[in-house]
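This report refers to the structure that appears directly beneath it.
For this depiction, one protein chain was excluded, whereas all remaining protein chains were kept in their positions.
Order of writing sets the labels: A, B and C. Residues in every chain begin at 1.
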Amino acid sequence: MVIKYLFYHQFVGVDLELHSEPLNVDEITSKWYKETNNLNYGAFITFIGTIREENGIEALSFDIYKPILKTWFEAWQKRAKEQGAIVKMAHSIGDVPINKSSYISAVISPKRRVALDLIDEFVEDFKANAPIWKYDVIDGKRVYAKDRSTPMSGAGILVKESN
Amino acid sequence: MVIKYLFYHQFVGVDLELHSEPLNVDEITSKWYKETNNLNYGAFITFIGTIREENGIEALSFDIYKPILKTWFEAWQKRAKEQGAIVKMAHSIGDVPINKSSYISAVISPKRRVALDLIDEFVEDFKANAPIWKYDVIDGKRVYAKDRSTPMSGAGILVKESN
Amino acid sequence: MVKVEFLGPIGLDSIEMDIKSLKELSIYMKNSNELKDWAINSAVAVNDVIVTDINYELKDGDKISILPPVCGG
Partner (left out) sequence: MVKVEFLGPIGLDSIEMDIKSLKELSIYMKNSNELKDWAINSAVAVNDVIVTDINYELKDGDKISILPPVCGG
């Protein structure tokens, strides 16, 4: 299955946006800060992921399955809300060259402790369970980053013995 | 002791800057991201502290003792460096009104785990040990935020029985 | 009939299958040279909800998604 990505910024849900190009870090973080600036939150944390030069790659490339990303993100919105916090996320689809950003997440909360705990849990769960697949781009070819990928929660169901 | 603050941005050390006004969040975070963008770090985390409306205050105000802030920060630089990471910090001196930012810190590291751990430890140690004093500004008057303040590590030495 | 989508790096087109349970899908994938390795480490969603019970019964028109190991960011 070959997927062709058009140039777009798509809001999959409130506070979840996908971009068909590398992320504009200044623009996105500035927008998020402004959006929440008058809501009386004291702590605003952003995590920005940038493509590193490693193993001779020229870029990384990403596939995303949007329906389940949306469900996953909405569960996080609910969890954040229960603690009085907001989560936000942006991710690129397709190729992102070295030194460009592919991923930004943010947690905004009234006080620092909730924000510090949530950013850690949010980013780690993102790595483990967001339905996003990463490929090394070497000599223009996409190679699935199998060794760095993690089976999602619930993986292996198809080879389990049934009860 | 009345301290008059002139308008300035002062670099107390590399990656530690003090401002005589509220922090310009976009400008500072954008500058930090650019400064480190080509150094092949994968994770960039910022913590932004914003003044909340609380207890009828119109602003918070800060005193800083620079020599010990510098020493404290340099110890953190060393600790971060041992883990291949960089720390950065900006803080305001004097009054910062509601909804403006007084404090930004950042951790930049090759991979996410170090950055997530360090931002937590760095911010918590900042709250506990950075020589900064906070005042509520109510009706133009500065009132020491005694109840929210924490004795520094080593506090109480003057009332300890000697061995 | 249900539709089965193979996401991300699996790189196969969707197929339509006449199956009533995930067990039948499991048997199909374990017997396919192209799919048996993916069966081991993939999660499964039915109508975009992750399913963890192999005895889950399928209904006509269900969309099944096979989700191989992930790595966002």
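Everything that follows uses one rule, which is that a residue touches a chain if its C-beta (ideal position, glycine included) is under 8 Å from a C-beta of that chain, and two chains touch if they have at least 3 such contacts.
Note that the coordinates shown come from a computational prediction; the quantities given were computed from them, not determined experimentally.
**Student:** What are the shown chains in contact with the chain that isn't displayed?
**Tutor:** Looking at the complete complex, the unshown chain comes into contact with B.
**Student:** Thinking of the whole complex, not just what is shown, which of B:L39, B:I138 or B:A155 touches the missing chain?
**Tutor:** B:A155
**Student:** Looking at B:H19, B:H91 or B:R112, which makes contact with the chain not pictured?
**Tutor:** Touches the omitted chain: B:H91.
**Student:** Given the full complex, what residues of chain B touch the hidden partner chain?
**Tutor:** 1, 49, 62-65, 67-68, 71, 91, 102-103, 123, 126-135, 144-146, 148-160, 162-163
Here is the rule we use: only the chains that are shown with their structure count from here on.
**Student:** Which two chains have the greatest number of C-beta pairs in contact?
**Tutor:** Here the largest contact count links A-C.
**Student:** If you average the CA atoms of chain B and of chain C, how far apart do the two points sit, in angstrom?
**Tutor:** About 50 Å, centre to centre.
**Student:** Taking each chain's centre as the mean of its CA atoms, how far is chain A from chain B in angstrom?
**Tutor:** Roughly 28 Å, centre to centre.
**Student:** Residues touching two or more other chains, restricted to chain C: which are they?
**Tutor:** Correct list: 73.
**Student:** Can you list every residue of chain A that touches 2 or more other chains, as numbers and ranges?
**Tutor:** Within chain A, the residues that touch at least two other chains are 49, 123, 127.
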